[in-house]
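The complex appears here without one of its protein chains, the remainder shown in place.
To keep things simple, chains are lettered A and B as they appear, and every chain counts its residues starting from 1.
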Amino acid sequence: MKRALFLIPLLLFIGLAGYLGFGLTRDARILPSTLIDKPAPDFDLPPLLPGGQGLKTADLGGQVSLVNVFASWCVPCRAEHPIWAKVTKDERLPIYGINWKDKRPQAQAWLEQLGNPYARVGFDPDNKAGIEWGVYGAPETYVVDRNGRVRFKYVGPVFEETLKNTILPLVRKLREES
Amino acid sequence: MRLIRPMLFGLAALLTAFAAAAVQPDEMLKDPAQESRARALSAEIRCLVCQNQSIDDSDASLARDLRLLVRDQISQGRSDGEIRDFLVERYGAFVLLDPPFRGSTLVLWLGPAIVLLAGAAGLAIYFRSRRRSAADAVALSDDERARLERLLDDRDRRA
Partner (left out) sequence: MIAELGHFALILALCVAVAQAILPLAGASRRDAGWMAAGSSAAVVQLLLIAAAFAALTHAFVTSDFSVKLVAENSHSLKPLIYKISGVWGNHEGSMLLWVLILALFGALIALFGGNLPPTLRARVLSVQAMIGAGFLAFILATSNPFARLFPPPADGNDLNPLLQDPGLAFHPPVLYAGYVGFSIAFSFAVAALIEGRVDAAWARWVRPWTLLAWSFLTAGIALGSWWAYYELGWGGFWYWDPVENASFMPWLVGTALLHSAVVVERRDALKSWTILLAILTFSLSLIGTFLVRSGVLTSVHAFATDPGRGVFILALLVIAIGGSLALYAWRAPQLKGGGLFAPLSREGALLLNNLILATAAATVFIGTLYPLVLEAAGGGKVSVGPPYYNATFVPLMAPLVAAMAVGPMLAWKRGDLSGALGRLKFAAATALAALAAASALTWGRPVLGAIAMGAAAWIAVGVFAELAGRIRLGDLPLGQSLARARGMPRSAWGMTLAHLGLAGIIAGAAGAALWSEEKIIAMRPGQTVDLAGYSLLFEGAESRNGPNYTSVHGVFAVSRNRTPVTKLEPEKRRYVVGGQETTEAAIRTTAAGDLYAVIGDAQKDGGYVVRIYYKPLVAWIWAGAAVMVLGGLMSLSDRRLRIGAPARRERDLAPDAAPAE
């Protein structure tokens, strides 16, 4: 009995080591979204481009779509940008853009230079919609199902690997759901 | 690629992590009572980009947005609790530096008290068991004690 007491520190440490090991498997900077499996939040943004369409809650749903948060000042956004043109072309998957905490002329010039893959781009200079979506950095990408519910959030630039292994399989699965 | 992502993403956060500007005069509310409520509340809201500062201390642009939001909601007459709930709904419990007391934080809040009580109980058991073994022990005479002392000192000196 008394000997067992002396084992307590060792047992506690073994438990701790397990948790520390778990800690190594994930990126501490990534925050899970509170929106998962909930309807997309209420928001209504004016269009970024002259003659273009704005973005609001009702525009989501009807079909599976992506919502991408981007800004012209955001370097990783530029890095991921080419992938969206590919996605719209190859997958016939609509992508909606939220232009986040940006200035209109710069954002317009950015899209002009790099191409505009977005079906609609909402302009959100003062983070109104961003706060509703719980955005804490750019880029962020959400997958929204046909009922307008948010099913997945990805933080940071999307590259080929994430697209192929995570996003597209999910999109296919959601398309098969009734 | 997996390594690059956090690197790029972290860059903007790192640059602003330490700068000290925080609350700007132009953000402040006219009413001093409301403003001091806003300050106290923002000190408990985490700046999500810098990850370990409150929005009150942080120079990050997102922190400014949240400071303005807090002040906007205060001037609309919302309570501190309502504002906290508003933020938790959007950013998760992570946004609160003061973790709420509920099922999942039970161990966090009660942990220190449990450790203290367990330690105190351990002490009580220690004293009781020592008293019992002391009662069993036969006291040494003064003579024996002096001899023991000498022996111990000798041993120490040799060691």
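Rule of thumb we're sticking to: contacts are C-beta pairs under 8 Å (C-beta built on N, C-alpha and C of every residue); 3 or more make two chains touch, one makes a residue touch a chain.
Remember, it's a predicted structure, so these values are computed and weren't measured experimentally.
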item: Per the touch definition above, residue among B:Val23, B:Ala38, B:Leu66 or B:Ile83 touching the missing chain; value: B:Val23
item: Positions on subunit A where the hidden chain makes contact; value: 2-3, 6-7, 9-10, 13-14, 16-24, 26-29, 31-32
item: For subunit B, the residues touching the chain missing from this view; value: 15, 17-26, 28, 44, 46, 50-54, 57, 92-99, 104-105, 107-109, 111-112, 115-116, 119-120, 123, 127, 130-131, 134-135, 137, 139-140, 145, 148-149, 153, 156-157, 159
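Note that in this section only the chains that are shown with their structure count from here on.
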item: List of subunit B residues in touch with subunit A within their complex; value: 1-2, 5-6, 8-13, 48-49, 51, 61-62, 65-66, 69, 88-92, 94
item: Contacting residues of subunit A [partner subunit B, same complex]; value: 27-29, 31-34, 41, 74-76, 79, 101, 126-127, 130-134, 136-137, 155-157, 159, 161
